[in-house]
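Input: one structure, supplied below.
The other protein chains are all here in position, but one chain of the complex has been omitted.
Moving on, here comes chain A:
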Amino acid sequence: MIKRLGFIINPIAGMGGKVGLKGTDGEEIVKKALSLGAKKVAPNKAKITLKYIKDNIDGLEILTYPGDMGEEECKELGITSIVVGNINMENTTYLDTEEAALRMVEKKVDLILFAGGDGTARNIYTSVGDRVPVIGIPAGVKMHSAVFATNPLNAGKIVVDFFNNTNVEIRESEVMDIDEEQFRAGRVVAKLYGYMNVPYEQAYVQSLKAGGIYSDNICLEGIADYVIENMESDYIYLLGPGTTTKKILERMGLPYTLLGIDIVKDGEILVNDANETEILEIVEDKKTKIIITPIGGQGYIFGRGNQQLSPKVIKVAGKENIVIISTPNKLIDLKRRPFLVDTGEEDIDRMLEGYYKVIVGYDETYVYKCSY
């Protein structure tokens, strides 16, 4: 069967970085970046990845987009590619990225490789969702999402592994982005946009003979079952975003929102996708537990992607009623960095500091530190 790779470069990604713009989203910002002397960075990074792929995979069909969205880079490396779609060569926008990704899905590529940052990842996510695995070449200013390789060369290695090895693990990984206007004003407000399927660079679960029992899915089921069995009828449960927390609702047979806060009591859903006001109305002074999972690769447990769980909500529940769940892999991937919080209120952040017993399997916990 023909191996087919979709390859998309966001040519303007990363341009704002060196000229201090903290991002390159929006036409005005691109113009400003250019006026400040910014140069394109994504194409060169993408070529590092592409060269590695060229040298290590035979018979790969590469579908790409016109001009500096991939076609030129393929040509420069002597790679024959199939170019799909049309663009305005002078001025590419996020719509081109979205369209390109959509075309790749329609053409049934096995994997999409893109070069860009969080904004590009979001655009790809809008078109692809979880339909096709995706891996990002880190080339943006902001890279909070967990869909990027650690560097362009490693992106190439992951692609090679993906096509040459039948045993590559695919994980759902966070697509994050921050509000750029607030970011340029000095405030970081990140949002969780969704999850894409990403081939995982084998490190922890690589050996079936040694680590097969630790597969993520088995751990997730163990975590979910343990939490469900220990739910108490006089508590209200606020379940934060993420595939880890939503596994609980999935196994309870309840509807859920992947990115929102779902409220459960007595085995029933009270509200899906609740905002802060709705949460506060329901919990009032009732006994409440918050079930959350850290954001992959970053370790934020509050203040990123779950702002609905505001300082007020945290106060009502109390620190002792925060239940953190995570697969062991996710904790190990934090590479010894502590959990982080950024609720916007310093006294709450300080109160949240300390050690937590993180549920990592059925009746099993890891002790993990939280800092702010």
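Please note the rule applied: a residue touches a chain if its C-beta (ideal position, glycine included) is under 8 Å from a C-beta of that chain, and two chains touch if they have at least 3 such contacts; residues count from 1.
Everything that follows uses one rule, which is that contacts and distances are computed from a predicted model.
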Expected UniProt protein name for the omitted chain (select from "ABC transporter ATP-binding protein", "glycine dehydrogenase (aminomethyl-transferring)", "Ubiquinone biosynthesis O-methyltransferase" or "NADH-quinone oxidoreductase subunit N") would be "glycine dehydrogenase (aminomethyl-transferring)"
Contacts of chain A with the missing chain: which residues?
-> 150, 154, 157, 160, 165-167, 202-214, 328-329, 331-332, 336, 354-355, 357, 360, 363-369
